[in-house]
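Before I ask anything, here is the structure I am working with.
Heads up, one of the protein chains got dropped from this complex, but the rest are sitting where they should.
Chain IDs A and B follow the sequence of writing; residue 1 opens each chain.
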């Protein structure tokens, strides 16, 4: 992680993105659990599951003990996000569909796409491995939270959601190919992910289906 | 694992708790599958999945090959639990909701909370890591069985069920902090878990929701 401009401003890009992602996803997961009238343990479990499941899966895929189980700071950040969600639920109606939560979700998606791309690149996997691990890191938490909430996680793939992580992870890999690394690559990855996600939400983007392309008779 | 009182009586606390947990959870899982009229392979798969999935996830989290895949004794114990469930189904109506099964489930929960706490402590993870791995070891099997049975696993978090494992795992960690280890700590962990679970079942305990605390307007 070189001393490029963003590196000087922000220090270690993994730590920055990981902190943002944990806070944002714990907030989003807990907000969903509050809406479903889960009890306080349930709210905490769903919030922490959304914050940690993607990163834990990433760590298992590169065969290391999940960071969340080793570092007390990680869990403190997750619990802070849970607390924020409870505080928000007191002042807002329907916090899980409020613009604050939608933006937090897009920010968490971008932050965890970036942490996944960083860890995968350091682990020396293939180009597909980098994009796959970035996407799993970004989408895994939401998918696991959806299972706990008894929703289908497939909306994450049907909607233009996982696509943003694929684009962000690909950006990080391609940046590395042309020699852009460290905080600049991390910033590019996060920016592409968050901007495509916000555009998808506000403009109702969708990828075409085989049926929509006119390839299959209805 | 010192030669304290329970150690002399029971030997290695991990082996004792693991044996109890495998038998109890294989019995409970198979009973549920029998009720759903699964075929004999399905009954065996659900029973073994409930017995082994939590421990396998625990082993993956501390990056070791799951014990269940290495030791022939483990699978023999699981199959014995499956056989017990089939035998029980012949003599009992609705074995999956019979008091025997509810008590077996509470005992399995307590036994696997303890094995999880022991393995996590030996692996040197953080306080949160010990409680998280104890809870995952205890609840993972039931959650996986529920997915195979096409039920939502979220009841495990909505009900006062995972909470008992959190309390038991915390007890084990706190016991270690004050110098209580080995079989005594294991016995304390199992006792807290099984007693809170049985109290929750008989007294219909629930944790409050944010709505129930009056923090959110309905």
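Just so it is clear, a residue touches a chain if its C-beta (ideal position, glycine included) is under 8 Å from a C-beta of that chain, and two chains touch if they have at least 3 such contacts.
Keep in mind that what you see is a predicted model, and the values were worked out from it rather than measured.
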Omitted-chain contact residue, chosen from A:17, A:132, A:148 or A:194: A:132
Chain B residues touching the omitted chain (full complex): 34, 37-43, 45-46, 56, 60, 63-66, 68-72, 74-75, 86, 89-90, 93, 147-150
Hidden partner chain, residues of chain A it touches: 60-63, 120, 123, 125-129, 132-133, 147, 152-154, 157-158, 162-163, 166, 206-212, 215-217
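By our rule, only the chains that are shown with their structure count from here on.
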Gap in Å, rounded to a whole number, between the CA centres of chain B and chain A: 30
